[in-house]
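What you see is the complex with one protein chain gone and the rest in place.
This part shows chain A:
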């Protein structure tokens, strides 16, 4: 049975051989067409995205030309507020401890720059032309960031003999 099918389809494949390039080019998946099938053999994501985003956008989700997409995301606002509070506290404690305000500013900037380069992690989710996709994002990263800032704050207060 299977053999028969193979022979039946073979001539078709042969006939298309001269238009090989066109036949090989995969038909573009269309999420809105119920007959269109998605091939997971193809690249489904572009991993190499440059990290250029600023601290303002911690999470961005774009859904385009898709259906049956379920996005579950946690509210990062609480975490952002804690992070801002920690940054403000670090700046405040340094400015209290270092009389020279320019120098205090430089120290704070120095610390933030180093922390930033070691821990920047932004979430960007881009869903295009997809069907039946489930995406769940959490703010684990930002909670870790808050933890790191807290460690920095504690290290500073320990050294400056404040507590």
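Note that a residue touches a chain if its C-beta (ideal position, glycine included) is under 8 Å from a C-beta of that chain, and two chains touch if they have at least 3 such contacts; residues count from 1.
Basically, contacts and distances are computed from a predicted model.
Going by its UniProt record, the hidden chain of the complex is named "Spore coat protein" among "Cysteine desulfurase IscS", "Amino acid ABC transporter permease", "Spore coat protein" or "Fe-S metabolism protein SufE". Contact between chain A and the absent chain runs through residues 74, 78-79, 82, 85-86, 89, 92-93, 96-98, 103, 106-107, 110-111, 114-115, 118, 138-140, 143-144, 146-148, 150-157, 159-163.
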